[in-house]
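Below is one structure, written out as structure tokens; comments come after it.
With one protein chain removed, the remaining protein chains of the complex are shown where they sit.
Up next, chain A:
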Amino acid sequence: SNGGSGGTKLLYLCSPFVDAALVTGNFKTIVMLPKYVDVMEWVACNVFDFYQNLNLFYGVISECCTQQSCPTMSAGPSLNYTWINTDRKHVQLPAPTYIDYVMTWVQNLLDDENTFPTKSGRDFPPSFPSTAKHVYRQLLRVFAHIYHAHYTQILHLRSEPHFNSLFAHFLAFGKEYELLDIKDIKGQPGATVGIGALWERWKETGILDSSTKS
């Protein structure tokens, strides 16, 4: 079984795994906007890095994320994300297909000089904040699926300190720059996102700052 779902104990919420971390201390050090720097530049750079790093870890477990093991993009006992296709219809996709679409879509955005400019003198488009939010939401779903469906594999590979820190950093950054919708982390009644509980737990234990608005 690919673990994580169904059982009474969600492994990622249990000690010692829930507290495992590669990075200790306050994420503020690396999340805070460098003084005098354009916030879009900072967000673009970090979204780029989150994408690369998530890619790295998904690449490792992608062999375990197959059409058979993950026929849907699941992220909780009764939550399956749907993809909006070109006809603007919501469709269920196997998780590997869904994730491949997400990663390809994000990569194309990152490569697009009009969306993520790299040439000097070129400005970010007015739509950049909303694009960044979209990207963030989709990357959150990839995290959510890995926690829900592939956490045992993360454990087998002894990567939980790394993956936890990457995700905690992702949450801390998303919160600071309002790239995350609380709804997306917690889900809806009847379709809760597994990692919603992780977020709460990390706020309790101080891995994530609980002082700011939620």
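Here is the rule we use: a residue touches a chain if its C-beta (ideal position, glycine included) is under 8 Å from a C-beta of that chain, and two chains touch if they have at least 3 such contacts; residues count from 1.
Convention: contacts and distances are computed from a predicted model.
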Original post:
What is the protein name, per UniProt, of the chain that does not appear here: "Origin recognition complex subunit 5", "non-specific serine/threonine protein kinase", "Membrane magnesium transporter 1" or "Protein wntless homolog"?
Top reply: "non-specific serine/threonine protein kinase"
Subject >> Contacting the left-out chain in the complete assembly, out of A:57, A:81, A:98 or A:202 >> reply: A:57
Subject >> Footprint left on chain A by the chain that the document does not show >> reply: 9, 11, 13-18, 22-23, 29-30, 32, 34-38, 41-42, 44-45, 48-49, 52-53, 55-64, 100, 103-104, 107, 110-111, 116-118, 120, 152-153, 155-159, 162, 165-166
